[in-house]
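My structure is below; once you've seen it, I'll send some questions.
Selected chains from the complex are presented in situ; the others are not included.
A and B are the chain letters, set down in written order, and residue numbers restart from 1 in every chain.
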C-alpha cells in the first residue's frame, strides 16, 4: 500500500471520483492549472480538462451558488473554498440555500454538493488563514460536516461523501496536510460517515477531538500514560451527525471526558458534545467534562502557539477531571 | 414626495412594439407569434390578474397569511415564452405568469398558499414560494438574488452536458444591488453560460425607489460590466418583452452566452399584503402608470387583429374564477402536513438526532391533538 499525506489522499479521492462519475465537476479559485494553493487538485486539470476542473472568478458566493445550480441539474459538483476563513461571503448560499434546498422544496431538489475547505491554525496565518468555523455549520440543519485527522480517513470519508446525496462541508486540517502520513489504498474504499474511531482504549478519561487536534490528544494520552493515567482516545471524524453512541459508551465507562478543539470555546462544538454527554452519562460522570479550546479572541498571529490547545493543556484538563 | 413619471422612464432608449393604445409603433419589429400563442399569452396574463385579485381578497378575509400581487407586471412574466420544457426557470416571488405558462395550475398554487397536506412543497415555505421540479421551475427563496448564481450554475451544467437548453432567471431591480447579482452576472460572462437574466424594474423595492438602488442610467447598462448585451424593453408591452426574450434565448442556445434584459414596468400596488404604500409613495403615482397597463394594451392589439372578443375574455375569467372557487374549498379543507413530516427532507435519511427529536415530538401532547394544528 502506498504512503500518502492528507493532500495526496484527497487528491486520490478526487481523481477516483472524477474518473468514475462523469457528472463530477470541480470548481474554485486556482483549482485548475495551479492545482489549488495547497495542491489538492494538482494534475486534475490536465487529466480532466478545463470544463470539469474550473477556475472561477474570485467570489465564494458564486462558487457555491453555481455549485448548487449544477447539483440541482444533476451534476455532482465539488467546490473548493480556498481557506475556510473565506467561506463567509458564501455563508448565505450555504446556510440559507444549500442546506435548505431539499427541505424547502419538499424533497424536490436534493443538492449533493460536497464543499472542500482547509481549516484550522498552526501555519502562522493569523486570524484570516487559521479559523475553525465548524460550529456555525453544525448548527445549520441540512448540512453534514466531516473533518478527518489522517490520510486514510480523509480519502475514505471524502469518497463516502461523494457517493451520498446530502450537502457536505468537508473540512481538511491544513496544519497536518503534509505532516500526517500513512498507508492509503490506491483504489476505492469508503469510511462510514457518522462513525467515530476509538484510536486507543483506556479506562480513566475519555479524550475527544477531531482533525489536527487528534494528534494533540494522542500526545496528551501518551504523557498521561507516563504518569499512570489511562486515557481513551476518540477521533470524531464526522461532526454532524456525530457518533453519540461511541462517545456515550466511552464516557459511561471512564466517567470523565476532555473535549478538545481549536475553535473558540464559547458556543463551540465542545459545548454540544459536553451537553449531549451530560444528558446521557450524568450518573456515570465523576467530574465536569473539561473543554480545552481556542480562546474567545480572534485567532492571533504572534501568539498562535499560546492560542492553540496543546498536549500540556490537555494533560492539565485530564488531571483536573481526576482531581475533582 | 417625488413622483415617478412614466415619461421620464421612456426618455432613455427603450424597445417597444406596441404603443399605449396597443398599436404597433412605426418601424417596430413584430415578433412572430401564432394566433394560438397570442391567445394563450393573453389568457395567462388574465389568469394572473384573476388569481391575484381573488387571492388578495381571501387574504384580506384572514384566510391566507400572506400574498404578493403583480398587478401591471404580468407581461414581464411571459419572458418565458420562447423557452422549451427542458429549459429551466429560476423565478423570484413575483412571476406567477411564468408558473401558469409552464402548466403549474390553480390546484397546486392554492395548496402551496395554504401549506396544506397536498402542497407540492409539503407546507415548508410561506405562501408564493412554489417549487415544481416536474416543470423545471426551481424552488423560490425569500432572500433575494440567491437564485442568480444558481441559474448560472445550471446553465453552465447544461453547456457542459452538451445540450442546448438554457436557464432564465427573474428578479426585481432592487435585487440588482445584491452581491449575488454581481457574482452571478460575472460568472455567466466569464463562463459564457446560456442564461438569460430578466430584471423586472417595477420602480420600487418595498419602499425604496429605483433611483435609490442605482445611479446608473438604466439597469440594462449594467450588462457592460460583464461583457454581455443588455436590452432595455417596455415591460408592459407583451410583444416587446417576447421580442427581447426571443433574441436572448436564441443567443444562449447558439452558444453565444448570456444576456441581461431590463423590463421597465411598474408595481401598481403594495409590495405584498403586509405593505401599505401610502406611507412612502405619492398615491397619485400609480394612476400615471395605468395608461400603460399591459393587459389593456394586449387586449387592444388583439382587438385590432380581430382575435379578441368580450365573450372570450369572460369565458377565460369565469373559467379561472370557477377553478379558484373549486380548489379553494379543497385547499382550505385539506389539513396541514402530518406532524411527523417536519423531520423529512432535512437529509435523505433521518440521522439519530432527528430520529430522537421526532420521537420526542410525537410524544408531546399537542401533536396528538389535531385541533391544535392551525392555532
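Throughout what follows, a residue touches a chain if its C-beta (ideal position, glycine included) is under 8 Å from a C-beta of that chain, and two chains touch if they have at least 3 such contacts.
What you see is a predicted model, and the numbers here were worked out from it, not measured in a lab.
Peer 1: So how many copies of each protein chain are actually in this file?
Peer 2: A x2, B x2
The criterion applied here is as follows: only the chains that are shown with their structure count from here on.
Peer 1: Between chain A and chain B, what is the separation of their C-alpha centroids in Å?
Peer 2: About 40 Å, centre to centre.
Peer 1: Please name which positions on chain B make contact with chain A in the complex.
Peer 2: 88, 90, 119-122, 124-125, 129, 131-133, 138-139, 141, 143, 146, 148-158, 160-161, 167, 179-180, 182-184, 186-187, 190-191, 344-348, 351-353
Peer 1: Along chain A, where are the residues that touch chain B in the complex?
Peer 2: By the definition above, chain A touches chain B via 25, 51-52, 54, 56-57, 59, 61-62, 64-75, 77, 89, 92-93, 96-97, 101-110, 141-142, 144, 164-166, 194, 240-241, 244-245.
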